[in-house]
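All protein chains of the complex are present and in place, except for one that has been dropped.
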Amino acid sequence: MSTGFDKRLIVAWLALSAITITQLGVGSLQDGLRPNAAITSGAIVIALIKVRIIFREFMEVRHAPVLLCRLTDLWVVVAGVSLLGCYFVGMAFSSGFSLR
Amino acid sequence: MRRTDGELILLWMLPALAIIWLAVFLLFPGFVQPMSPTMSAEEVAAFYRDPENLPRIRYSMIVFNWFSVGLIPLLALIVMQIRRMAHRTPIFSYSIIACAAGGPTIFLLANLFWLLAAFRPERDPELTLLLNDLAWVTFASQVGFLIAQSVILALAIYLDRQARPVFEPWVAHFNLLVAAAMVPASFVGLAMEGPIAWDGLLTFWVRNIAVGLWIAVMGVVLGQAIYRQRDAEGVAA
Amino acid sequence: MSASATGALPEEPPGSLLHRIAWHWRYDPKRELWIAWWTMLVFYQLFGLLFFVVTRTQPPPQPWWEPTRVAQWFDDHHYGLLIGFAFVFIISGMTALMNALIAYSMRRMSVSRAFAYSYLVIYALSTLPGMLLLGIALTVGAMRPDRDPELIRWIYDFAFMTFDGTMGVFLVGSLVWMVAILLDENRVLPKWFAYLSLCNALTEVVVAPAWIFKSGVFAWNGAISYWLNVGVFVTYTTVFLTLLRRMILREDFGTGPLPDLSTDEAPEPSGSVRAAG
Partner (left out) sequence: MTKVANAQPRPRFVPGQPDMWAFVLFEALVFTGYFIVYIIRRTQSPDLFLQSQAHLDLRVGVFNTLVLLASSWSVARCVQAARERSFRAALTNAFLTMLFGFLFLVSKVLEWATEIEEGFGFTTNEFFSFYYFLTAIHFLHLLIGFVVLAIGIYQLWSPARRSQEMIETCATYWHTIDFLWVLIFALLYVMR
C-alpha cells in the first residue's frame, strides 16, 4: 500500500516537473517581443492543470468529500475564465485604442 | 498592606494633578481668554513670537506634557470599581481600559502640536497657523473617548444590580449628563465664531468645565467607594 | 457569578421592539455582551455611512492631484467633511466596547489573558491612525479653504496616508486573535476563522506600497492597495460579526468548552450545567 501511494506521488511529481521543463522551450522561441495569445493561453492553462494536479494528488482532494472537489475545481475554472477573459478583453481594448 | 492602600495613594495623587492641570490652564496664555479661530496667520504668529507669551506657552505645555496622561490612573481605579460590580462579564472594565489607552494619547498629540508651534515661532506664519489649528482642533474635537467612558460607566452602574451598588444611580445620571455636554464640541470645525467655535461657550467652556467637574465628582465618589471597600475588607479580616 | 440566575428565566414577551429591549435590559443574562455586539453592528453601519456617503472620503480621492485640485476637493466637500467627521468623533468611542467584546472572546478561550489584553490595547491605539487623525486633519483642512494650496495638500497627504497606510496595528491585532483561536480548546470561535484572520493580516501587508506610489494599482486608492484590501476587510468584518453573535448565543458563562448551538438558535437554559462536564 505504501509503495502504491508513493508511486502515484512520484508520477505526479515527475509529470509536474516535466511540464515545467517543457516551458523552458518558450524562452528559446525567437518570435521577437510581441504579445502572443497562444503562449499566454498555453501558460495559463498549463499552470491551472498543474495546480489541479497539486490539488488532487499532493493535497489529496482526490479522497476528499465531493464538496471540496467541486470547490477546488470551481476555483480552477473561475481562475481560468477570469485570467484568460481579462487577457483577451484587455488586448482587444488596447489594440482597439492604438488603432484609433 | 491592603490592596486598597495602593489605590488610595493613586487616588490622592488626583488633587495634586488637579492643581497642576489648573496651573497649566492658567499659565497657558491661549486658554484663559481662548485664542479665537478668526485670528489671521500673522496674528497667530505674533501670539507665539510675543516674548511675553512664548515662555508661558512653552513651560505650561512642557508641564502638560508631563502630566496629561495623569488621567489614566483615575480610569484604572474606575476599572477596579467596575470589577466589583454585579456583572457577568468584564466587558465594561475592558471598555474603560480601551478608553484609557486611546483617550489621553489624543491630548498628548494636541500638546505636541502646541509645543511644535512654539519651538520655531519665527517660521512662516502660515505654518504656525497650521500647527495652531491642528493643536486646537485636536484638543477641542476629540471627545469620543470622553463620551464613551462616561456612557460606558453609566451603563455599568445601571446594570450593577446588587443590594449595595458600588456607585449610586445618580453617578450614572451625572455621567450621561457629562457625555451630553461634550457632544457639541465635536462640531468645532463648522464655525469660526459663536458657541461651537473652538473658543466658544459650548466647545470651550461647557466642555472643559464638564471635564473638570467629571474629574472632581468621580474623584470624590471613587474615594467614597474605596474607603467603603477598605472598611468592608477590614471587617472581613 | 451564580449560574442559577439563568435557570428561571421568564419567557421573552412578544410585545413591541421597545418592550423587548426593556425585557432584555431587565432579565437577559447576556445583556452586557449584547450591548457590545449591537454597538459593533451599529458602529460599522455608521462608519460606512459616514465615510462613504457623508464625508465621501471613501473611496479615497486621487493621490496624484495638484495642490489647486486638492484645494478644490476640500471646497467641494466642505460641509460633508466638517459635519461627517463631527459624527465620526462622537461615535469613535464605540470602538472601546467593540474591542472589549473581541477581547472577551479571547478571555472565554482556554488561553492566557495576555491575548485579550494585547488585542484590547492594540486596537485602542488603532483608532488614532485608523480614523481620528484623518478626521482631525481633514477638519483642519476644510476649516480654512483660503490656506496656501501646498499646505492644504500636506494636510491631505497627512490625512489619507495615516488612514490608508497604517497597517501594523491591524496586522499584529489579527495575528494575536489568530493565535488565540488556534490555541483555544473551548471552541469559542472556529479554526477556519483563525486562518481567515491570517488572510486579513496578509492583505494589510499589501497596503504598504501606498507609501511609495502616487498612482496606479498600488497607490492609496489603487485596485490592489485599496479595493482588494477593503473587499477582504469587509468580508472579514461580516464574518466576525456573525461569529461573535453565535458566540454570545452559545455563551454559558462557564469556563469549559462552549456548547453547540441548538437548531433553533435559542440559548439552552441548561447550558451552564453542561459546561461543568
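A, B and C are the chain letters, set down in written order, and residue numbers restart from 1 in every chain.
By definition in this document, contacts are C-beta pairs under 8 Å (C-beta built on N, C-alpha and C of every residue); 3 or more make two chains touch, one makes a residue touch a chain.
Predicted model only: the values in this text are computed from it and were never measured.
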Interface partners of the hidden chain - shown chains only, full complex considered: A, C
Contact partner of the left-out chain, one of C:Ala36, C:Leu196 or C:Leu249: C:Leu196
Residue touching the undisplayed chain, where the options are C:Leu125, C:Val217, C:Leu241 or C:Leu261: C:Val217
Where the unshown chain meets chain A, residue by residue: 1-2, 5-6, 8-10, 12-13, 16-17, 20-21, 23-24, 26-27, 33-36, 39-40, 43-44, 46-48, 50-51, 54-55, 57-60, 62-66, 68, 71-72, 75, 78-79, 82-83, 86-87, 89-91, 93-94
Those residues of chain C which, in the complete complex, touch the missing chain: 190-196, 198-199, 202-203, 205-206, 209, 212-213, 216-218, 223-224, 228, 231-232
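Simple rule for what comes next: only the chains that are shown with their structure count from here on.
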Averaged-CA centre spacing for the pair chain B and chain A, given as whole angstrom: 61
Chain A and chain C, separation of their C-alpha mean positions in angstrom: 38
Residues of chain C that touch chain B when the two form their complex: 1, 29-33, 35-36, 79, 81-83, 85-87, 89-97, 99-101, 103-104, 107, 116-117, 120-121, 123-125, 127-128, 132, 135-137, 139-140, 142-144, 147-148, 151, 154-155, 253
Contact footprint of chain C on chain B as seen in their complex: 37, 86-92, 94-102, 105-106, 109, 126-127, 129-130, 133-134, 137-138, 141-149, 151-152, 155, 159, 183, 186-190, 192
